[in-house]
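One structure is given here, and the rest of the page talks about it.
As you look at this complex, bear in mind that one protein chain is not there, while each of the others sits in place.
Chains: A and B, in written order; residue numbering restarts at 1 for each.
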Amino acid sequence: MQLIRCPWCGPREEVEFHYGGQAGVAYPADPAALSDEDWARYVFVRDNPKGRFEERWSHAAGCRRWFTAVRDTATYRFER
Amino acid sequence: MAEQLPEHPDFLWRTPEPKRSYDVVIVGGGGHGLATAHYLAKNHGITNVAVLEKGWLAGGNMARNTTLIRSNYLWDESAAIYEHALQLWEGLEEDLGYPILFSQRGVLNLAHGEQDVRDSVRRVQANRLNGIDAEWLGPDEVAKLCPIVNVSDQIRYPVHGATYQPRAGIAKHDYVAWGFARSADAAGIDLIQDCEVTGFRTDGDRVTGVRTTRGEIACGQVALCAAGHTSVLLDLLGVRAPLQSHPLQALVSELLEPVHPTIVMSNAVHVYVSQAHKGELVMGAGVDAYNGYGQRGAFHIIERQMAAAVELFPVFARAHLLRTWGGIVDVTPDASPIVGHTPYANVYLNCGWGTGGFKATPGLGWCLADTLAHARPHPFLAPFALDRFVTGALVDEHGAAAVAH
Partner (left out) sequence: MSRVDGYGRIDRTRTLTFTFDGAQYTGHPGDTLASALLANGVRRIGTSVKLDRPRGITAAWGEDPTGLVQIEEPFPEPMLLATTVDLVDGLVARGLGGRGRLAEVPDTARYDRRHTHCETLVVGAGPAGLLAARTAARRGDRVVLVDDRPAAGGALLGTERICGRDALDFVADTIAELRADPDVRILPRTTAFGHYDDGFVLALERRTDHLAEPPRNVSRQRVWRIRAGHVVVATGAHERPVVVEDNDRPGIMLAASARDLLHRYGVRVGREIVVFTTDDAAHGAAADLEAAGARVTVVDPRPGAGGSATRQAQVVGTRSDAEDGAVTAVTLDDGTVLPCDTLLLSGGWNPTAHLFSHVRGALRYDAELGAFRPGEPLDGVTVVGAANGTFDLAGCLAEGRGETPEPVARTTRVVWRTEGDPARQFVDLQRDSTVADIARAVGAGMRSVEHVKRYTTIGTAHDQGRTSGVIASGITAELLGVPVESLGTTTFRPPYTPVAFAALAGRERGRLYDPERTTALHAWHVEAGAVFEDVGQWKRARYYPRPGEDMEAAVLRECAAARTGVGILDGSTLGKIDVQGPDAGVLLDRIYTNLMSSLKPGRVRYGVMCGVDGMVIDDGTVLRLDEDRFLVYTTTGGAAPILDHLEEWLQTEWPELRVSLTSVTEQWATFPVVGPRSRDVIGAFAPHVDVSNAAFPFMSWLDTEVDGVPVRLARISFSGELAWEVSVDGWHAAAVWQRLLDLGAPYAITPYGTETMHVLRAEKGYPIIGQDTDGTVTPQDLGMDWVVSKKKPDFVGRRSFARPANLDPLRKQLVGLLPVDPDLRLPEGSQIVELTDALPPPPVPMLGHVTSSYRSAALGRTFALALVKGGHARIGERLTVPVGEALVPVEVTGSVVFDPEGTRRDGEPGVH
């Protein structure tokens, strides 16, 4: 169980956090204009790298703020 | 004296040098890759095949899973492939000539609330209409089948009943994998270990070669059977698929005298437990929330698993946690696998089995071999094509499939 650094609260136990997957996947500006393929890519497809991963976390049992962190999915280490 | 496992054969497989070219290259020497190799040779006479394994054969999820075999899935598409697999399991020991210790001891999926009961009845009825053995049992009948389950109301979430699939069972994972491997090897298929795929040579919409840590290998067809590492391979091909890899932990106790005659699963009180052949309690824990390739998870998941186990099985209190470990499960948005075509005409994808991969092993191997032999998806695999995420025709087993594993 890791310590995760909430940007607002500092390091807290992993159990306080909610995982949000890949960061930086913006909601399309005009979904209606997208093809079915492009819409499916937005809805379902996320990166799944082995290694450095920019991802979203929410300090769900704390300040409830979402933040972006970079973690290595092979070692689980967060970049500080 | 405890029950003993049968001995392994005197010879299992060669350690061949990779050839320069194969008709079929299977990436991933786990259960699915080895089963596919076996059925390529057995059903289709295709033996100019290499299985490439980056570590040791069957050392990934095949070595780490909790070996549950069942086919009581809700949706027709899932039921078809898993029931096909279960029927193959029933004849696999003979087929492989290997003592895989397939023990059909039945699985109970416990229901703890009104909605659990509705979902359970729904699944039982669907199973029966699909020709799959399934029953709905009340708490008393649950207690008869597995007397150590706490069916009293002195429990946070009382047991309202359970679905029961009598033909479900467990098998010995290494024996299964090694049985497939030995058979494939004997047919002349090369099982190549310590051989990691580092890239692909492509020509238009075809892959013509596989680059590996042991040199480049030319190929007619490629089947990707890399489970949790599939995304890493797809990245090399520039193909994107809706897959996320998560740690999934499991654990065993010491060897115990028989107390648990069947398999019990529960969603609400998250438990999956069976007692293996030698006597150890085998449990699957929950999936860790974050993406991870580390083959290890967080300890609070194990602690919660132990709490659930003791809650449902009070006699487990002084059993001991002997060993924990982790695998990497690749999960999809609808909790169903992705199998079939890729944008490359001669590359087939097989991934996203989540916690269901082991039980599907012979069924998938059979159907994927058929797919490779005929260069079109086997009918059982067709519903699991990648394009379902575009059309929206998902096979959503989330709400319905009882519990993971």
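We adopt the following convention: a contact is a pair of C-beta atoms (placed from the backbone, for glycine too) under 8 Å apart; a residue touches a chain by one contact, two chains touch by 3 or more.
Model, not experiment: these values are computed from the prediction.
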Which residue of B:316, B:344 or B:384 touches the chain not shown here: B:316
Those residues of chain B which, in the complete complex, touch the missing chain: 1-2, 4-5, 8-15, 55-57, 59, 63, 76, 79-80, 112-115, 117-126, 128-131, 154-157, 174, 193, 253-257, 259, 269, 278-279, 294, 296, 298-299, 302-304, 306-311, 314-325, 333, 390-394, 396, 398-400
Chain A residues that touch the omitted chain in the full complex: 1-3, 11, 13, 18, 20, 26-28, 30-32, 34, 36, 39-40, 42-44, 56, 58, 60, 64-66, 75-77
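The rule we apply is simple: only the chains that are shown with their structure count from here on.
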Sites on chain B touched by chain A in the complex: 229, 231-232, 235, 240-245, 289-294, 298-300, 330, 333, 389-391
Chain A residues touching chain B - in the complex, by the definition given at the top: 1-2, 14-15, 18-19, 21, 36-37, 40-41, 43-50, 53, 55, 71, 73-76
